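Only one protein chain is missing from this complex, and each of the others stays in its spot.
The first chain written gets the first letter, and so on, giving A, B and C; residue counts start at 1 in each chain.
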């Protein structure tokens, strides 16, 4: 992809203004041409405006249409914490090859207000174009811009209309007028051809929700908190259709305790929140660990500490997520890297939680939650959906029966035998005890469970390796997209993504690290990439393997990585 | 001290019953004699009974009297979570040399009920004696036993009476009759002579309280929770005398938030709780980190997870205490090892917290909190008591002024300029921002503060080394007592106590570890000692130094270590 | 079924003579009678406890049971009820538990009106942590909160006060509470004979509300609630019995769902994901 960069280099020699529609055209076409030479087509569109002007919906429609045309799309959303006004924008990168991050520079800007132009013009690629929608009627104007955009790319009206009909049903008619208006106002400048099969378009939160439904979740309980809130609304809309129960309770403590109560009686339950709400749940996480009940928690990180930058991203909660609640108890922390992985990891979370009777934290962040990813398909995992509740009632049932795996066979209230959950240390029958022997036995039992889980997660691809090369990038969670997109442009780098952070895949990680340790005269690099300011995964790797990573690329300005950002940083190292 | 153990060996050849007063006498005297030969006198007294029978008070009086006589004393308390009935006991170990733990075997049992005899007889040293108080009138009986005990040891009545007078003022008279009765009922069996200066007797919670008062604390706020509760009652009693405010609020969330509010306006504030309550405070810990206000939190660990074994000890919260609350922010975790260190570390906590405007966690446990330790003196630290609030009002005051150390000069509301505390990311004036540059600046500022703190804690004896020898024991917190008492009986061992766990004294720890790494043919041991089931400090050491400790002595039956227990384990390694 | 069928082998660690024993007894009798009257099934009955002396009932009843967290009886109970609405769910909390640590859940559950029963052993003291004041304590500078009045204001559909000194009366209250469709709340006067011994005052001042008056009159209920202010400085009459009882729609029946708690769910993945295509 160095060629790609070079072309941009050529481009920069141009002295044409960036906001001139026709002037920019020539160069734009050169780019297209060169991209085709390289067998790759990439465009990045920024759409910006005030909150309330519909940038999110408009960007979603654009992304959707490109997906229908068979292009790969990544849609990044950037918005401040306010309801009307301010400045919002989305960056949509499209490509005929898989793409999982957005770019820093734009080919087209759709401006719903002047601020969009003022703020983003500087990042318009030379030869880029601004479609100015300010002064147009609200919403109508957005659709005019959509019309212009697709006319520009020589796309037929029919896929546009289809997308609007899917999204708005009967209400699509009015939009069509606007689209027509935009469509008729400019000339076709290039011709994007259909790029194979339609793509799926999915945000991280949609992935988590689909995964939860696929896993047979019965109940989702939450208190609204960015970036988890859209799971609540997504699932609430599907309550009847999917026969699930979706509840908002008075606060996060009520949420998690109700979830544990529901879990006690057999319901598959999930809760979702962000760091502040998660903090309030930590007493109950320790409870879930002690009473040994399934519980799936989605922790969507945002820029912390405290209220922080509420609608922006970050990975600052890793060590908090690994160590929440008093005492030692089995737990799992899994961090999906994109929307598709979110489906699978959520299913796995329900599986592990139900089978091993332990709390599971799905650790995501705003970038994963609210970005849209495209895929050829979005198959779910074939992992078991069992509740792991006994059908046959055993004689002399003991809620905390001591077993080799540490897992006690499970019954729920209503099946007959007395079932107990006890937050105090307990005997196998679940009665309170202060007896030293029982305390040791139960500790050992819980510890064995952690080991049993580790054996199982070993089989669930706890790490993934992308690319080839002697140098190693290590990351987790939503940085996956930008790292993968950067890889082709980096020499001799491969990427180790750690998905299961607890139980930590020690051997797998150590194996990769060892491969990239400097040997003989051959210099090798191991670089940690994290969206936080201290390199928390580095700490975890050191704790688990003894290996201390010195080389870190840390971004903590509340914004996600892009491939360009990473490439620059890595070339700087 | 092997000699000491040998004497016990001789003893075991005796066929005398353990509960026979006179029969046991001879051997007992032998021990004394031998102990004297070794220039050491040690006795261990167990006093047991039902909750409500006053074992705690009685043991305290006994300990006090021995302190008055100049002996060193350690008083361990063991009680279940109930109010009347059940079984309580205290173990008082006394010595003419400093002693900081109790023993597993007893020389004398004071039995307030039959259960005490049934449960503990097996741990009576051969030649040991049981003074049976069952059937005697409540409380009166306890004092009869005290009379017997001290008569047995040939102690005058006057120091006994003095202790009672100090404790009960006018109400001591009735007790005297009981003491006389006990005193007159047996013969003097040996003569303990006065052992130098009177000793101070102090529990961990008393140490924390004294430290807080010495540090100039204004307000203590808590919600009752074992083992922190007695700080609340201790301080409440001294409200007027010390001119402090002691408050109980509706729950731990209110407690910590009120503390932060009070801190905002300039009050020096402390809160105390245990793991469950601490969990509820974690959202606010992140708040304190973000708004940059002083806050001292005592976290008294007990056997976890969850409600666990509420009145027993454990060290299972270490990694939780190190990583509470969302996001990355400066914090300090300090773990005193005994009551005297509790004074000093509490003073240091107020100092660090006030100077660096960060939350500080004093990490203790039930064993530290509720055990009594004896000392020749209990001097306080001479560390500054300053509030670190500007006297002179600067022009153009900025609550979050960017500085080299990361610490912004502090004003409080009422001094004139507008003072802001903002849980959102903010500018130097404290106004809310989503601006990437400010986010980075403020993150860096907070990070620098963590570094400034690290420089300061380096000077505060973050680690201590006891004893000499090529082998190394590493521990933290309340295990200190048993480890120190075990040292003289271990060959070639020294003990590294880590008091500051955050910022972690990396270099100091690594230096000691390196000294004990096997070199050449010389085998050396590094042993981790912790009151938990996974070796949490081991994880922290690995994270911070890359050194993984394999050799661990972990006790997690909710009971504290004793020197004997440790010696056995180490000899087993 | 007999009382003893609900016994466990656990050693009882309440103080000898603690009125918590009477609450245990009333509970057993109430459950046994309801079972024998075919009104509940014991295998479908489950209790939740907080943390405190009151909570030890967990170990003394041979029942499905959840010993939860201090202050969190109600959300756990609510979760159990929505997790399986067929269950008879009974919560046992302390006054510290319910009115101090977890007051928000108390107010909100009065509003939610889930079909369950909340019993508070109100001894006006944190007993298990050895005697600090709670929000219903007359000790300290503040006036106690009146939980009966709060429950009424917050919308509880069954509000009663029991006395641990009257086992039969309490048994009947518990039965009625369980049978009431909606959130049933009983504040039980439970003297703590160690830290807050109010037995003589209660013996002198308690009287029984007429059980067959109009129980749906919320004004009267509030007036009755205010007859006693939870203080002991002067003699005041203390009504026990049902203050208020009026059915209104139950939480779990108003939720837009189907029978998630029984049904085997089959997801049509193709259909589910078609929106994303």
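Worth a mention:
Keep this in mind: contacts are C-beta pairs under 8 Å (C-beta built on N, C-alpha and C of every residue); 3 or more make two chains touch, one makes a residue touch a chain.
Keep in mind it's a predicted model, so treat the numbers as computed, not measured.
Which of B:160, B:201, B:321 or B:567 touches the hidden chain is settled by the complete complex: it is B:201. When the full complex is taken into account, the listed residue touching the unshown chain is C:111, out of C:111, C:139 or C:169.
Of the options A:58, A:209, A:306 or A:516, the residue whose C-beta touches the omitted chain is A:306.
Touching the missing chain, out of B:177, B:431 or B:492, is residue B:431.
Mapped onto chain C, the interface with the missing chain covers residues 100-104, 107-108, 111-113, 135, 141-143, 145-146, 149-150, 152-155, 222, 248-249, 251, 254-255. Although one chain is not drawn, its touching partners on chain A can still be listed: residues 52, 80-86, 223-226, 229, 232, 248, 250-252, 276, 306-307, 310. Against the chain not displayed here, chain B makes contact via residues 67, 198, 200-202, 206, 210, 213-214, 216, 218-219, 221, 239-240, 242-245, 247, 249-251, 253-267, 269, 283-284, 287, 291, 378-380, 412-416, 418-424, 430-432.
One rule holds for everything that comes next: only the chains that are shown with their structure count from here on.
With centres taken as mean Cα positions, chain C sits 43 Å from chain A. The distance from the centre of chain B to the centre of chain C, each centre being the mean of the chain's C-alpha atoms, comes to 39 Å.
Chain C has residues 51, 67, 69 in contact with two or more other chains. Residues of chain A found to touch two or more other chains are 253, 283, 287, 291, 423-424.
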